[in-house]
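All protein chains but one are shown in place.
Think of it as A, B, C, D and E in the order they're written, each chain with its own count starting at 1.
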């Protein structure tokens, strides 16, 4: 249920966002989660024009990406926000809030995503670490890559020990809220897309019948 | 879970729609389902004024019909569209798409419907055929009659062998998405409507208590 | 969600059951549903050796049948029982009881079935009629054929107007209780069985992954 | 699953609403439920300025109340309406309608509430009585107190035998529609609020992880 | 969702159980819940012949009671056990364990019950108190009466201040695990039992159709 997508951003978009990140005003990340003692990072002030612009660039890139759309069935995507971790900063294990209060009503966060902006060679530590029971699965992506993961997990950003971690994060409300359902529908859609005209018309129709009914049944 | 409703359209409305159907520009039905090789029919171009007008007449007639409302619990009804099958045309077995993209957001299709416009004596073949496992159930209605059936089924329009089949089709999003739930609530409402003041007030209250809670529980 | 299966019984088995039916003691069908005024038929007394023997023959035939197993996912099958409708007899519209009290505990009836024993030419009327909303779907099978249908429906046996209708009926508890779920799993299994080695190994694995998880999720 | 909240209204607000209640035009309560023979009371005509004003005062008071918000998870709150029961009036056992037709679309009633305005010493009878199987649980609150209860129950207002019962009623659509789910989430939130920094950070995080996922899973 | 049933035990059975209660060896109630500091009562040692005999008498009485069967849909009933509260004893607020470990496998407790043995005039305090949010509902029954309540609630036995409270308690696994579902099915069964032959056969059939399908759908 993880999807690592490369090249969500083009090289030009990465450059643009990096320039905005240099100009932007960063504030204490706890401003948006005041009670979370585990959070020690910096976030762009979302009201600044640079944050808005960076959010637009990344939002457009995510929206146009077929892999993400096929995997996450996004209904709504929150505006991505820049964050910065300096040496010693981290975001301890936490669960994402189930609902974000957006201007046009609450948005359920089914899928979380980190979009890597900085070069992984430019900082040590800072991995996104997903807790899977007592196992840990860590990600550190190339610039422009995005890791998509279920909002249902505990996860953390490991302490940055040198350099600076620049990335963006966002949340999606999925039209298929349950993670396993989403994964099964994605798998059937893949089979249909890859084998559609290789299999008999009758079986293609059967597959479409199942896909249509599962989609209808599981939508939320 | 099928409902055949007679006289959804008045004689005058049937005439109006027939006249519009003669004036209308029909296009290849595959325009709205480009990948569906099973579809060989003609559909009104929905942007023409005649199609809009025919859709309004039929939509109004469906909306005012108590039998349909009681049976389908419609939340939204897509604008009905005219279709024409000439000899040799058919629409092979298919499942209706689970969601239609409408201007004001996606609409789930829980219930599908065919509104018969042409006289059944004027064409051969062209039955609406619902697949129920390996059984088939066929419909061919009088002008103005509408057959309502669950969008969850595989169904087809049999080949027209002579004459011309003129009908309209539409989809409804139901406030009770699950078909069996819808059927049970419909049955209880019928009992309540038909026996309401024949049974004791205490039992009427019990029935209302059950109906209210099932409606609340199953709404989606 | 109906399955008409031909040749569930061999010619020899049909003969055996017909001979047993001639020897058997039939009793008023209302013995097993005393409050059902709609029931006017005769049923074999299940304690007679002939009824036991006929039940064994039919039960064995049903159990060995792949089509039925693939379609109904039977967990338990009640012993089939002979019934006889003479002219004027019928079984008005009714819903099958949700649970049968069997010696080893209650058995849920998810799937109902009629096994035709007599020649359809030997009696008039007597169709098994399934109510689908305000539509009716009627069956009258060849000897040895079985019609399998969801126990969730209203259904009836139409009045016999001449001759004698001899058939058997049974119920199955399915390992997939919900009818639509059963139908979707059946369809995917068909695709997998028919296209299994035609599609890429990766897609075959995806299909198995979906089938295994749906089976696990929907089992009851 | 009941919550009795004292002092939802301040003394000044109670006074204001009492003055409005004296000026207001009351109409037969059956105007909003014409078929309910059990309803014998008076309700404010909701279109009068006094009713609108009283509804605003009460609505504001409910919205600002933390206890109610934590318990009911309200998504929408219907405008509270004044009712009056004179001697001999009552509202027999009934289930609240599952959906209210509001200007901006149907609102599901998950939670019902009575806000007491008059002094309980000023009238006899008139208790709000909730049916719990064959038990009855009765409420009669101080002015400004509100009793919140699940809309799923049968309930009644007992006959007023002397004096006059003045109160307001309203309905809420909850973001957690199922009552037991709502109660469990409320209990966990209480534990977290009361013990949050007393327990280890790791266990606080576990609790938040569970709360976030239950909220996401049960939201509707 | 509460049911108070009078005369579950006959006068003779009450006498028998009282005599057994005098002869029985009582042990600290915490033996069966060692970690529950809120429990301060005495329970019969279930291995003594008197406890076995009292359990048989009460179990037989519960099993033969139609009201209880219709309300609780019991699948299994745990052997009732005698308890005694002396002055100063109580059982603080607690939730019943979801599963009891019985010799033939775990039994889910959906429904809890208290069977009153002693005369309510013979002891002060000792009410069974059910928590409903921040409201409390208290029961103190006549000898032979039984109160049935959902195991999902918090409940307690209030301190006995004088005399001695003798009662029995038991648990049931219901074939309809969810409480609201159970209540709805019970209500429909009542309507059917009370109005069955007063309403038209067609509506009686509709009601049976709904009842059969809800029972099937909700069984667990």
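Please note the rule applied: a contact is a pair of C-beta atoms (placed from the backbone, for glycine too) under 8 Å apart; a residue touches a chain by one contact, two chains touch by 3 or more.
Only a predicted model underlies this, so the values are computations on that prediction, with no experimental measurement involved.
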Interface partners of the hidden chain - shown chains only, full complex considered: A, C, D, E
Among listed residues E:114, E:152, E:189 or E:203, the absent chain is touched only by E:152
Touch with the missing chain holds, among D:12, D:121 or D:194, for D:194
Looking at the full complex, which residue from E:40, E:75 or E:108 touches the chain that isn't shown here? E:108
Tell me where the left-out chain touches chain C, residue by residue. 175, 196, 201-202, 205, 208-209, 212-213, 215-216, 219
Kindly note down the residues of chain D that lie in touch with the hidden chain. 180, 184, 187-188, 190-191, 194-195, 198-200, 203, 206-207, 209-210, 213-214, 217
Suppose we count only contacts with the excluded chain; which residues of chain A make the list? 1-4, 71, 132-135, 137, 139, 148, 152, 179-180, 183
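Heads up, the rule we're going with is that only the chains that are shown with their structure count from here on.
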Hopping along touching chains only, can you work out the least number of steps from chain A to chain E? 2
Going through B-C, A-C or A-B one by one, find the pair whose contacts repeat those of A-D for over half of the pairs by residue number. A-B
Can you compute the centre-to-centre distance for chain B and chain D, using the mean CA position of each chain? Integer Å is fine. 40
Approximately how many whole Å separate the CA-defined centres of chain D and chain E? 31
Residues of chain A engaged with two or more neighbouring chains: 209, 213
Which chains touch, pair by pair? A-B, A-C, A-D, B-C, B-D, B-E, C-E, D-E
